[in-house]
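Note that one protein chain is taken out, while the other chains of the complex remain in position.
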Amino acid sequence: MIRTEEMLLNVGPQHPSTHGVFRIVLKIDGETIIEAQPVIGYLHRGTEKLAENLQYTQIIPYTDRMDYLAAMTNNYVICHAVETMMNLEIPERAEYLRVLVMELGRIASHLVWFGTYLLDIGAMSPFLYAFREREAIIGLLNEISGARLTFNYMRIGGVKWDAPEGWIEKIREFVPYMREQLSGYHDLVSGNEIFLNRVKGVGLYSKEEALDYSLSGANLRCTGISWDLRKDESYSIYDRFSFDVPAFDSGDAWARYQCRMAEIEESLKIVEQAVEQFPENGEIMAKVPKIIKPPKGEAYVRIESPRGEIGCYIASEGKKEPYRLKFRRPSFYNLQILPKLLVGENISNLITILGGIDIVLGEVDG
Amino acid sequence: MPSENDGKSPGSELKKQAAAEAKAKALELAKQRALEKKEENENSSHEMSIEERKKKAVAEAKAKAAELKALREKEEAPSTNDSLADDKAKAAAKAKAAAAAKAKAAAAAKAKAAREGAGDPSDPAADEKAKAAAKAKAAAAAKAKAAAAAKAKAAREGAGDSSGPSDEKAKAIAAAKAKAAAAARAKAAAAATKAEEPAEEQKPSPLQPLLDRYVSLIQKALGEDVLEDSYINRLSRDVPTLVAKPDTYFKVAQLLKHHGELRFDYLSELHATDFETHLEVYNHFYSYSHRSPVALKVKINREEAVIDSLAPLWAGADWPEREAFDLLGITFTGHPNLTRIMMPDDWVGHPLRKDYEPYDVEV
């Protein structure tokens, strides 16, 4: 007697393409996915609980470990939340340094995404090319912060270290170099027929669905919604730079790819302008009390991280520790749409779709 | 501790009143204690300028204060950080009350003593303190429990009764203040004063018209008394903040999403917080059609944390609500798949609750 059976396939938490410890339980018929059930929490470290017993400055290193590919934006979001509550004036030079490191971090993060995405799809070389450029950025960030991944660079009221001698010059040289490499990526990947076949029309969703599922970042912009908090709810000094918010209409993995690649270019524009406008000298820290105590009350701020909208909610009692700290982690929200996208797809598309969402598990699990 | 006593809302009389009450209570308590404790009487310079109200709450607070003071006197060492000791005492009293509900009471006292001892291992005085605290706890257990029960009951009643939110608030505030540090009495009073000041000198926020429009739209559609409160949150980029009642929460959310002039089609953030007197769910919505933000909050009974789920309205609320369920134990009715998301399925307790204690037989 021949009969067919559905099969349960457990992908992860140890699987090369889940980018960490993400697990998804698939019900498959042949290679077609009938149902997908994501399981997360393997990297949950209780940052929010820990933070309730830490002073605000002590929390900053913990944020490095959430989205460890773009730690600078994480640093910034908590500083920004506290600064918003305390209504602090940040020195100009510090703001420029912040924007520079955040945008460099954004490029580095997108490069990792680009490399690993292609690796998921089966092309190995772009990964190593992307890491070459990322290495250059990490070197720059290392020079200014002393760390390569978990920077712990920003402080409430400013930044910890001033730019070392010649740092700005190095960035100035980096921008054209990066542009050149970027066009190399487009030559190698963006026109590749196999790649296009793999990503076009895959993981499709509409504008309404994207909003319904609280997607943000490139996952939202790929549906044609031109929305970037840097521009639309401008914070820091982003209103001083001219840059575009790339948005593409098709809402598939291809649009997400184009979005992120275009974002690298936009970030380069911002970096270029920031370097030009960089103030010769000045303070890098605002006058803040030794022990930071935001006023009693609550605040929620959100900024644009490479992965989308990262938010920070603080409920303060006026003490030196937050009463409640909550991060809106973009990967966590973005991942929610995954089960819906997977139904009826091929297993190969699982990788394409999951990779296209661009999650960092440290952030998903908090 | 309750955030509603910050007196930030220019439009709300209740708020002001609550804040005034809080201040009054703090001052009164400060004076009372100053009389009892002579060595720290520099705070008595504050005069009791506002008339005394809510006798019941004060009596309760006094009972609590007396008990806590007894504790503190035993603990007080010259090098002790007062707020630390106070926190501990507070935690102790609170955990006691919670323990009854949690049915984990058997090992609780012991575990707590051990935990407190371990909490400050570098300090030789800590051990002594912990012991003293444990002893005092035993003595004050009955009292604390009674007080907590009374408070919870009062809170529940207050929540049920729409006409008396200020009553509930005042009670909550009084209780909270009573628990505040003895050494920080002056500070507390000062803080209350400070909180009062900006409320008076604030200019109206640029987003005030927005808030007014939301409120009028909601009241037109759903009736006058659906909102518990509404104010501009000055600390959070002036976001218009609405506080719904638990039974109108879903309706308000529904209106926010579907009303043509509101159209909050994007849920930016959903999370919950344990404010000890109550739980609170905080939502941040954004309307891409009108490019405007709003925050919607709802206060939930702590003992019986049940609230409508927003997942049927915004699919994006699915996981955040699961997270709130997992970490704070809020049950969202109507949620498609309310299971633990961060912690393992067999985990005991809800870690982000303030009285959470790890359930582990080994410890």
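We call the chains A and B, going by the order they appear; numbering starts again at 1 in every chain.
The criterion applied here is as follows: a residue touches a chain if its C-beta (ideal position, glycine included) is under 8 Å from a C-beta of that chain, and two chains touch if they have at least 3 such contacts.
Criterion: contacts and distances are computed from a predicted model.
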Quick one: the chain not pictured, UniProt calls it what, "BNR repeat-like domain-containing protein", "NADH-quinone oxidoreductase subunit H", "Sugar ABC transporter substrate-binding protein" or "Sulfate transport system permease protein CysT"? "NADH-quinone oxidoreductase subunit H"
The omitted chain touches A
For the chain not shown, which residue from A:A70, A:I171 or A:L350 touches it across the whole complex? A:L350
For the full complex, which residue in A:L128, A:I291 or A:V343 touches the chain that was left out? A:L128
Considering the complete complex, of A:P16, A:G166 or A:G184, the missing chain is touched by A:P16
In the full complex, which residues of chain A touch the absent chain? 7, 9, 15-17, 31, 118-125, 128-129, 132, 188-189, 192, 194-195, 197-198, 346-351
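Just so it is clear, only the chains that are shown with their structure count from here on.
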Report the inter-chain centroid distance for chain A and chain B in whole angstrom, where each centroid is the mean of the CA atoms. 33
Please output the residues of chain B touching chain A within their complex, sorted ascending. 1, 3, 6, 8, 191, 195, 233-237, 239, 265-269, 271, 273-275, 282, 284, 288, 291, 295, 314-320, 323, 327, 340-344, 351-352
Chain B partner, complex, touching residues on chain A are 40-41, 44, 46, 48-49, 84-85, 208-209, 211-215, 225, 227, 232, 294-302, 309, 311, 313, 315, 317-318, 323-324, 326, 328, 332-333, 335-337, 365-366
